[in-house]
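Up next is chain A:
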Amino acid sequence: MRRRPLLGAIALAAAVTLTAAACGSDSDGGSSADGKKTITIGFQGVLSGDNQQLGLNALYGVRTAIAEVNADTSSPFQLKLVESDDGGSPDQGPTAAQKLIDDSKVVAVVGPMFSGATKASEPAYTQAGLLSVSPSATNPALTTLGFKTFYRVIAPDTVQGKAAADYVATVLQAKKVYSLDDKSEYGTGLSGALEPELKAKGVDVTHDGINPTKDYTSEATKIIAAAPDVLYYSGYYAELALLSKALKDKHFLGKIASGDGSLDPQYVAQAGAAAAEGTYLTCPCGDANTDPKAASFVASFKKVNKGAKPGTYSGEAYDATLALADVFKKLGTDVSRESVAGAFGSVNFQGITKTVAFEPSGEVKGSNVFVYQVKNGAIAVLGNTADLIKS
Partner candidate 1 sequence: MSAPPAGQPGPGGQPGPGGAATVPLRTSGNPPGSVDASGSAGSSGSAGGPARPGWHPAVLFTPARLRQLGVLLLVGVLAAIVTGPTGNSDKPLQAAKDSIADVRIVLYLGLAVALWVVLVLGAELRGALERVSAPVRAPIGAAYGRRGGPIVLNLVLLAIAIVAPLVVSTAAQQSMVNDIGIYALLALGLNVVVGYAGLLDLGYIAFFAIGAYTTAYFTSQTAMPWHAPFVLNPFFVFPIALVLAALAGVILGAPTLRLRGDYLAIVTLGFGEIIHLVANNADNITNGARGAFGVPHLSIDLLGIDYKWGIDPLPYYYLLVVIVVGVMIAFGRLERSRIGRSWAAIREDEIAAEATGVATLRMKLLAFAIGASVSGFAGVLFASKQFFNPQSFSLQASFFVVAVVIFGGMGSRLGVVVGAVVLQGLAFYLRDKVPPADRYIYFGAVIVIMMIFRPQGLVPSRRRRREIQLAEEGIGAADSLGVAPTGGQQ
Partner candidate 2 sequence: MSRAGAHRSGVPGARRPRADETVPGELVVEARDLALRFGGVTSLDGVSLRQRRGEILAVIGPNGAGKTSLFNCLTGAYRPQQGSVTFWPQADRPTELVGRRPHAITRLGVARTFQNIRLFPALSALENVQIGTEVRQRYGPVGAILGLPHARRAERDGVRQALSLLDLVGLSHRTHELAASLPYGEQRRLEIARALGTGPSLLLLDEPAAGTNPAEKRDLAGLITRIAGTGVSVLLIEHDMRLVMSVATSVVVLNFGRVIAHGTPGEVQRDPAVIEAYLGVADDTGGDADGADVPAGPGAATRKDVR
């Protein structure tokens, strides 16, 4: 009680801070000074919460693409970005989507990112006729739920699951696989696609699930006790890094493999080069960091995003944005929600992760699944699974 005045002042200060903060970051420049037409696109993704990094990866990819388009003097238009955070959760999805829908200038959206948020948001996009291109939602069901304006530039889990199973069984010649998922929507989706394929090839599969944690000590003991030839982890790099460390400490003799969620330089950084060495990573994508074709992307990504390196989903988001720009270019003056949604299905754009072209369902066409391996502390591409299996 005695110090109420002082504390009152702190409260006031907090209020002022809040206002100042609110005003402070209001100033992102809309630069269409040179008379070019400005086209606005939206980004919906996970920009807060535990998976924020994945959202930033994608957002930075979008920003990179936009910066490239805007720097290109031959481009007939300037792109402008509106961001919307859904926290990766279904609760926030509709509001985040609606925010972009409400902005009548937005003609297309990159996102949503997570399958859960996608399921919650797409009904609104469909109703508004606003195109949305997800860089990362891999749940196989998404293209079967009647979302008319939904496309994704990433192959569904089934594609990766099958290819990964082929690779693990044929090339790595695993007789026994320990399939571990992180109990997330993504992880269970991938392990759910992988396991039947493995079993179909006569591989002995042990399934386990573990929620993201830091303590994989006893899980490592459990894995080692099962003595698999290959451990396939369906989840994200942050957890795979810890798991790899724990396995290394306990001298795991099998091979470690994982999916696109772990294809991120941070995996090596967090696991340490020694623990990550030799890990196989499958991805229905070309990895921007390792693909020589994409060297320029990595450079401009770093330039645009204050030195940040591309991570999981950066390349996809970049491709999605450039594919949109490609459609805008073809449409010329008639860029509207209707025209973009109508034209996007027939896009054919050579991106850095793949050729962006779609089936009528909105699924990306003929995805190749690539295999990568950590070699000498860096992720290196081994090649397309189809080619690797043949050889």
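How were these picked? Simply put, all candidates are chains of the complex that A comes from, given by their letters.
The rule is simple: a residue touches a chain if its C-beta (ideal position, glycine included) is under 8 Å from a C-beta of that chain, and two chains touch if they have at least 3 such contacts; residues count from 1.
All values derive from a computational prediction rather than experimental measurement.
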Handout entry: In-complex contact partner of chain A, selected from candidates 1 or 2
Key = 1
Problem - candidate 1-facing residues of chain A, complex - result: 1-14, 16-18, 20-26, 47-49, 52, 85, 87-95, 98-99, 101-102, 115-116, 119-120, 123-124, 127, 139, 141, 145, 183-185, 187-189, 209, 211
